[in-house]
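Right, I'll just put the structure down here and ask away after.
Every protein chain except one is present and positioned as in the full complex.
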Amino acid sequence: MKRMLLGRLAALVPTVLLASFVVFMLIQLAPGDPSITLAGENATAERIEEIRRSLGLDRSLIEQYLTWLSHAVRGDLGKSIITQESIAAAIGRTLPITLQLVFGALVVAIVFGVIAGVASARRADTATDAVIASVSSAGAAMPSFWLGLVLVSIFALGLDWLPATGFVSLAADPVRALRHLVLPSVALGAVGAAEIARQLRGVLIEILASDYIRTLRAKGLSESRIVWIHALRGAAVPLVTIIGLQVSRLLGATVVVEAVFGIQGIGTLVVSAANNRDYYVVEGVVVVMALIVILVNFAVDVSYRISDPRIR
Amino acid sequence: MTGLLQDGAMPAGPLLSVDALCVQFDLPGAKATLKAVDGVSFEIGRGEIFGLIGESGSGKSSVARAIMRLAPIAAGAITLAGTRLDQLQGRELRRHRRRVQMVFQDSSDSLDPRMTVRQAIAEPLRMQDAPPADAGGLVASLIQRVGLDESHLDRKPHTLSGGQKQRVNIARALALSPELLVCDEAVSALDVSVQAGIINLLLSLQQELGISVLFISHDLGVVAHLADRVGVMYLGRLAEVASAEALTSRPRHPYTEALLAAEPEPRPSTHRAARPPLIAGEVPSAANPPSGCRFRTRCRYVRERCAAEQPPLRPVDGGGLVACHFAEELVLEGRRA
Amino acid sequence: MMAERPALVVRNLEVSFLTVDGEVQAVRDVSFEVGRGEIVGLVGESGSGKSATALAIMGLLPVVSSRVRGSAMVSGVDMLALSPRQLARVRGRDMGMIFQEPMSALDPLFRIGDQIAETVRAHQRVSRRAAAARAVEILGEVGIPDAASRSRAYPHQLSGGMRQRVMIAMALVSEPAVLIADEPTTALDVTVQAQILGLLRRLSRDHGTAVVLITHDLGVVAETCSRIHVMYSGEIVEACGVDEALLAPEHPYTSALIQCIPRAGRHRQPLHSIPRRRGSSPDVRPSGCRFLPRCAHAAEICKAPQPLLDLGDRAVRCVRHDQLALPGAVERVPQ
Amino acid sequence: EAGGEIKVGVTLAPTSFDPIVGTSGGDAMSLYPLYDRLINFDPETLAPAPGLATAWTYTEPQVLTLTLREGVTFQDGTPFDAAAVKFNLDRAISLPKSTVKTDLGGINSVEVVSPREVKINLNKPDAALVLTLADRAGMMVSPAAVEKWGDAYGQHPVGTGPFNFVEYAPGDRMVVAKNANYWQKDQPSLDRITFRYFTDQQTATNALKARETDLQLNVPAADVAPLKAVSDLDVVSRASLLTEGCYFNFSREPFSNVVARQAIASAIDRQALSNLLTFGLAVPTSQVFPNGYWATDANLANPFPFDAAKAKALLAEAGHPNGLEIKGIAFQGTSEVRKAQIIQEQLKAVGVNMTLDVTDIPTAAKSFFTDKTYDMICSSWSGRPDPSQTAESLFSPKSFFNAGGYLAPGMDVALSEASSAQDPSKRAAAFGKVSALNQQYVIWLPLLSQPNNTAIYKNIHGLVPNFYGKIDVSFLSRD
Partner (left out) sequence: MSGGGVLRNWLLSDGRSRLAASFLLAVAILAIAAPLVARYSPTAQNAMPFTGISWDHWLGTDDLGRDVWARLVYGARASLLAAFIAVGIAVGIGVPIGLVAGFRGGWVDAVLMRIVDTFLSFPGIILAIAITAVLGSGLMNAMVAVGIVFSPSIARLMRGQVLVTRERGYVEAAVSFGSPSWWIVVRHIVPNAIQPVVIQATFMLGLAVLAEASLSFVGLGVQYPNPSFGVMLRSAAQFTSLNPGGVYPPGLAIALLVLAFNALGDSLRDVLSPATSTRRRIGRRANRRPAPNPEPNGASPRDN
């Protein structure tokens, strides 16, 4: 098992490399140039050229990529061209913020999604089911930033229950952190909750109609034990798959939602870096995000093996 | 060459001969391979129905699929009227495929749900290098041949019953006028009365068209009813080959005896000798078969030699072939009566 | 045998399903009883309502899309009158059930020992440890070698026969009065089938369990059961002792069913095959004898509704039963 | 009551805490609490006022002498003296990354005369230098800190200002704490200021409404009315140097032709623009400077007021009787894009079809000013402390912002007059001439004079708005 896991981890390396290469090419192919930004408002063409040279941007793309890569594998993601901040530090500063957001959103998505999914599967084709289906369809149909706007105007500005903007680290002050986390988590997590509810409903209906559930009923188990212990365990593999996909979606979606809530996470970092053509920041952030997604997928894979003894 | 058929009208020699066939599968994950079929040899004469019986996992389907060139052949030869089927490739293989056709167990899975019955039966015809001029007429006659009528031609498979679907499968297999028809558990999924209808159909087709049939089933009753000769498979090897009559009345292999004893018979208790099951346990894993005689772990006559030495399939007096060291010594019971 | 109260008494069971095409009756007027230690066979072709009958008795039919009427008394309690909650309590305790596919019928994600122990704890207040011990004990009883270590196996690690033994162990662990076995051996090899049927016979005898054995295989019934109930199109058409049915069937369907099976000594002879029904729809059922469209002995009188005629030790749903001399499983000496 | 903390909402995060490295005009608001400038300006007139330099005189036309304030130390204890000033100015001129090199281009050398006196030798007379020192070039950083941190100075700023740098979470917030040794008596009043930076304008407004900030700088016109409606909240509006206007590409047809530019000038309805863009808050103008400013000539009439018919006629005269296709570009940002769309629509009405690309500011600026691949960009001019800086930037053919290096007849004379005259009234007259020439030749097309709006809760006192439009929050106090 351990050997197999290590082998699978090693197989991820080419994916990561390819990912880093794709991003590197993409951002460098994009028009624009960080030297323009650096040169300031009224710079001459010569000045810009000089900066380009000093940044090494005049070399071939492959050469630049290999240089970047040789540093990156040693853990050195370089410095921001624009702010001179170490990119590792910038990611270290913003990533926890975004991850806390993603975590909050996941909690919302899983808790609401699983409850709704189970409820509608148990009452398939009843009014409850219909109501849940409608609400979750609506949840999945709303752009998360719009939901964010609406939530802020109701719960922060209107009712004044929760803060409208900002971020507090859970480690620093859990209570305030949670208050700040609620609205963005709901805005981000709603789509995930809807998705989980929808998919879980389908999976559970199938499982609840399966032979082994019939056996459990024939054994005289209580319905709640059947649903929450056996059926849900059976749904674990698809459920974990959906959750894994949600992580990737959420990492992206924070880009938009962070702006609405004035949170300086990794999404904001990457968007402003992209605007400034701060190549190495974009590269660093996207590679880290890709790495997270790849690791999450790996974890999902591993959890299949844990949750289903048939997969070895 | 002493063929089993004495009739001089037929060309000499068997239609199909399978010689020392091995079929291997790579097991996913582990680096091991699984010998699903391990050195099986038999012949099917022209116009003969050859039955193959054995428990689940004994390699019956693998033999059939190897003959159809659908399973990987690791070793051995498959010769159809002088052509080495196992060595054909590409276009050549496609040309020869029509000579052997198959009826699969799962009648609905082997029909494309999107094709009408007409399209399904016509498909093999279209695939030929020179499609027959009157394909439409041929399809109509085929559907009637299998006991359905032309109104069924424009139906989709899901509107047909299991028996009807199996009839369509048979019609499609016959479309290319094959020399050999392979039926892998073709009636096992059907109700007895439906099964009876299909068996009758196969019998009449075989008699009228004179084609040879490889008939695979796990139901000894059905095989014995239908086949001229029967091969009994156990864990990838043939345990015994004999005429249906000899096999049931006088089995020569302990495994055959056990199968006969386990066969539930719909007879009143007054007409049936109650016998305890002669066999315990289940078929060992094909990935890790016992040494020597593969049946020895479940055999009630087992001796030391069985573990050490693999018994070859050899002729015994009475005309059959048996793979048992002690076939001559053992006195085995046939069908309970 | 009749002195004792039967373990299971089913009276006038009716099952219908709500489908796209409206309400379809799958089981009609089914009554039978099974005594302690008795094995009763329920046979019939696919779709004849065997499983529907079994599931109705167990209360396992989908609540939304099915309707069940009639009564099924187990130890004096009518199963069909219980609330879902009460039903859950008696299921597994007073009645057990085993199914055709031992692979899909076991939860693939739980160890078999735990699945059995869970059943124990659902009905008895015992410790986890005691339940686990009981699981090992019953696994040994159904013939699983090395039960203690095998109880930690997952279903996929067992062979088909072993799984079916586990299913039986699970159904019998609370020593129910009634066991319903719905095609328990159909998916198994004949050699294993013989073992499982032997096991069922032994357990029924030793524990006095009343068994309803559902199968489409007359051979299995012949070897295992004392009585047989032949179902056709949702109705019981003939009910009698097994030997009587095989020797001298009185309903044309029973006879036809017997004739379909290949038999020794008739090599290559055409088999009897029940003719196809004329009307193609299964739902347009004749108001008279349901077998009429396929019956070789149909007469005008068969178009009238057919009651189940009680002939003492036998019941037949055929008005012409005494006019016909139907062939059985063995050549009969003409009377 | 002195003390307390305020939270300030800003939409422009600082690009650097090293004043001469930063690239954005918005940096100033974050830098003011940390740094004093050599020269201050009068908030009303933008006339120079004493800062770290208590006096400034042109001892010769090309020598500016500064007298420095006594008793000032940097926050790290380094004394503030003439050596420090020389250090700062030399650094601003020589540091490769310096963005004020051009502004200080006139400086030849800096001499320490005495600890309290510095002499700045110029290449040529430069009236703008004094007020240049009122901006980022005049912000004094501690030489010891620069020594200590080197390239990383930007992360560890030390000035002489009223507040010490505490921390900065990039793009999110900056915290500064009271400088107890500040040279100005009893100042500052606040203990602490937190700047919160918002990328999204509505988010900033929401934070203010939710009282997560106490005041918000640079409130956009759209939010003025809604914020005014919030009780406890004041919106302070003040005319500023920020002027909306359009730049032309003189290097190619059609705008190498002055008549075509005049046609564009006539095509734009400034009042309509103000109504849509700023909900009527901005004041239509045809000069680069706002009304009431000393360099503005109140008597100058616009020769090309809005007149669609005339615009069409001018277009025809310029050789485009059947209308005109031009390539426009706009900076990213709500207001910029809206402005561009309004002008696009107004131009359409006279037969000028403008395509519109939108990109980030540096890229768009390079495309327009350096590569000259577009015909027109409508943006704004944020103003400079000294009007000469503005005039040179917009009208001098050598300026970056003069795409194509266009020189209007007589403009060179007017410009040098404006920058070299010592007498303010003479300078004012020279600027009048510059403006008149600009109106006539439509070099930079002024459209609206924007007020600067600050929203502030009523319990915060001491807000001093200014013409420059960059608010210093250091000396506020709260109840």
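So that you can tell them apart, the chains are marked A, B, C and D in the order they are listed, and the count of residues begins at 1 in each.
Here, contacts are C-beta pairs under 8 Å (C-beta built on N, C-alpha and C of every residue); 3 or more make two chains touch, one makes a residue touch a chain.
These numbers were taken from a predicted model, which means no experiment stands behind them.
Of the options A:78, A:96, A:202 or A:238, the residue whose C-beta touches the omitted chain is A:202.
Among A:126, A:169 or A:224, only A:126 touches the chain that is left out of the view. When the omitted chain is restored, the residue from B:51, B:76 or B:197 that touches it is B:197. Per the touch definition above, the residue from D:95, D:276, D:316 or D:407 contacting the chain not shown is D:276. Mapped onto subunit D, the footprint of the missing chain covers residues 201-202, 205, 209, 222-223, 225-227, 272, 275-276, 279, 330, 332, 334, 337-338, 340-342, 344-345, 356-359. By the touch definition given at the top, subunit B reaches the unshown chain through residues 68, 70, 93-95, 97-98, 100-102, 104, 106, 109-114, 123-124, 127-128, 155, 158-164, 169, 172, 175-176, 191, 193-194, 197. One chain is missing from the display, and on subunit A it is touched by residues 14-16, 18-19, 22-23, 26-27, 29-32, 124-131, 133-134, 137-138, 140-143, 145-146, 149-150, 153, 202, 205-206, 209, 248-253, 255-256, 259, 270-271, 274, 282, 286, 289-290, 293-294, 297.
By definition in this document, only the chains that are shown with their structure count from here on.
Comparing the chain pairs A-C and A-D, the larger number of C-beta pairs in contact belongs to A-D.
Centroids built from CA atoms put subunit D at 92 Å from subunit B. In terms of their C-alpha centroids, the spacing between subunit A and subunit D amounts to 40 Å. Among the residues of subunit A, none is in touch with two or more other chains.
Counting partner chains per residue, subunit D has no residue touching two or more of them.
Put simply, subunit C touches subunit B in their complex at residues 45-46, 159-162, 189-195, 197-198, 216-223, 242-243, 246-247, 256-258, 260-264, 266-268, 270-274, 328-330. Put simply, subunit A touches subunit D in their complex at residues 31-33, 36-38, 40-45, 48, 82-85, 90, 93, 149, 152, 156-157, 160, 163-167, 259-264, 268-269, 272, 275-277.
The residues of subunit B lying in touch with subunit C in their complex are 55-56, 191-197, 199-200, 203-204, 218, 220-222, 224-226, 244-245, 248, 258-259, 261-272, 276-277, 279-280, 282-283, 335, 337.
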